[in-house]
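Before any comments, here is the structure.
Missing here is one protein chain; the remaining ones are kept as they sit in the complex.
By letter and in written order, the chains are A and B; residue numbering begins at 1 in each of them.
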Amino acid sequence: MPEMIACFKWVIDEAYIRRGPEGELDLSSVNYKISEYDRNAIEEAVRLREAHGGSVIPVTVAAPEAAKGVKDALSRGGDRAFFIADEAFHDLEPSQTAAVLAEVIRSRIPHDLILCGEGSGDLYAQQVGPRLAEHLEIPCISFVQKLSIEQGRLIAERKVEEGLEVVAAPLPALVTVLPDINVPRIPGVKDTLAAAKKPFVTVKRDELSGKYEAHLATLLVRATQMERQCERFGTQPEDVARFLESLRKKGAIGQKGG
Amino acid sequence: MAGVWIFSERYEQLLELLNAGRRLARSMGTKLSAMSQLDPEKAATLFSHGADAVLVLPPLSENPSLDAFIPVIVAEVRKEDPDVFLLSATLRGRELAARIAARLNTGLCGNCIALEIDRDDGALRMERLVYGGAGLQAVTCSSRPAMASIPPGTFEPAPADGEGKGVVRTLPAPPPSAVQIIERKTKTSRGTDIAEARVVIGVGRGFEKEEDLHLAGELAEALGGEIGCTRPISAELHWLPEEVCIGLSGLQVKPDLYVGLGISGQIQHATGIRSSKWICAVNKDENAPIFAVADFGIVGDLYDVIPKLIAALKN
Partner (left out) sequence: MDFKLSEEQELIRSNMREFAAKHVDPIAAEIDENSRHPAEVFQKLAEGNWLGIPIPQEYGGAGADRLTHVIAVEELSRSCASTGFTLSAHVDLACTPILLFGNDQQKAKFLTPMAKGENLGAFALTEPGAGTDVMAATTTAALDGNDYVINGSKTFTSNGPVAGTYVAFAWTDKEAGRKGMSAFIVPRDTPGLRVGEHFKKMGLRASQTSEMIFKDCRIPKENLLGQPGQGVQIAMTTFDHGRMGIAAQSIGILQAALDEAVQYSKERIQFGTPIARHQAIAWMIADMATDLAAARFLAYYAAWLKDQKQPFSKEAAMAKLFASEAAMKHTTKAVQIHGGYGYIKGAKVERLMRDAKITEIYEGTSEAQRMVISGNVLR
């Protein structure tokens, strides 16, 4: 019966972000939530448990305020959780998060399968999953939209530019899941109340041996395009081309149209 | 040895990265190397686009899963020690970039949309979007190499204006990946739910008759989008069903791209498109309120503009 780890991140709900008068991000009245993509990861683990038994262990690295997120993850079907929490874990970059997760998972959480969202709702760097797989030296399958365990092997459909690939990998393995893989259940009232009684282990920074230094330095974070650009174009073919070029630059359309 | 390296498994993206990379290489006074899985003839074509060297990854016979190359790429990077390593942020590329960065114990600016060398300190400044596009983050990397994955289409392809000479070197073949590809399916499914669509084309009163809506359909086809409309189109004219009416009393859409055709942009409708990432408009009335809520507008007759857009997109 598979032991499954679902990694999740407690992120700012971007719907609450405002643009400050100086173009800064106003985070003064934000709420937090489990990153949407990670809800898919937890849900998929719960589905696999329904099919194969085993257990689902949500794990997060976060500042201590994320305790509510641990309850939330347990209410979504986790059996027990690991909460790697420290004041020092505000604003970790993906490389640090992955390294911390790797140390805790390697030393304390037996696992057959690790599930992550394809990226986080705040940074969307899409690195923690693949980096974690490398640290643990296990196969990594990214952007998965269908997943099953068959005869002890993982069978996954992963999305690629040309369509999709059906792949197989031995366990233990790590997958990152796309939102299309499932529709996460909204926890019922009993689920939330029961979560408060489920066990979770808190791991503190000083219980870890790694250094976890950052590689990236953030120079600035500012608000973008909360206001519209209001650029105008004419109708000559070259105007139309410039118009499409602007869209391409913004990533609104791909290289070949949509 | 220093240098700027680029990697993509796709030729189009190689050209885009060459464009980004050669700008960097020039301002750093260093060489530009491209890495990809392509045959040596095709590899040689990269020289005219600005590559100084091409590292060819050999074909994989048994199992084509691209991640088999990670150890080869990592070994090469360790040996050659480039300053900067750019990968295209295709789906495969994003995974590869993160895994390579982990093995190299360096930082990676994922989904980087702009990068430049700081004139003062020579550091590579990389920008990316955060919080679902609400914020922009600029970072530098203190480890070597500085890595970034760059979404397809972020840069123009590099023009073929170089000397066209350089060294092609083929790297050793790796053992196959633990991830075995069983089957490949090339079909792409298209959703029909406009509330979830990535591209939405909005139809307004600027269309003179129902038969003309095929123009919107063709544009939607070209952009891979779905069609929605303003209230008068569905409620009064019944040209399109109520289910696709966008606005205060209809749907709220949140596509990456919204294109309003012949839509004046009354608040009623504008309210429904507010959450779109990018809003475009085509309207012949330059005072139409839609332009105030649009990022990019074309002031012109939709009957003239749409065919031009379709032609340009197909080109």
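Here, contacts are C-beta pairs under 8 Å (C-beta built on N, C-alpha and C of every residue); 3 or more make two chains touch, one makes a residue touch a chain.
This is a predicted model, so every value here is computed, not measured.
Which of A:P58, A:G77, A:P94 or A:P187 touches the hidden chain is settled by the complete complex: it is A:P187. Annotation: of A:A67, A:V166, A:V221 or A:A241, A:A67 touches the absent chain (contact as defined above). Set against the missing chain, the residues A:N40, A:T60 or A:S75 yield one that touches it, A:S75. Residues of subunit A that touch the chain left out of view are 31, 33, 67-68, 71-72, 75, 186-193, 195-196. Subunit B residues in contact with the hidden partner, per the touch definition given at the top, are 248-250, 267-268, 270-271, 274, 289, 292.
Just so it is clear, only the chains that are shown with their structure count from here on.
In the complex of the two chains, the subunit A residues touching subunit B come out as 12, 14, 17, 19, 25, 93-95, 98, 119, 121-127, 129-131, 133-135, 139-143, 155, 158-170, 173, 176, 214-226, 228-235, 237, 239-241, 243-244, 246-258. Of all residues in subunit B, only 10, 12, 16, 65, 67, 90-92, 94-95, 97-99, 101-103, 105-111, 113, 125, 128-143, 151-154, 177-188, 198-199, 222-225, 256-257, 277-280, 286, 291-301, 304-305, 308-309, 311-314 touch subunit A in the complex they form.
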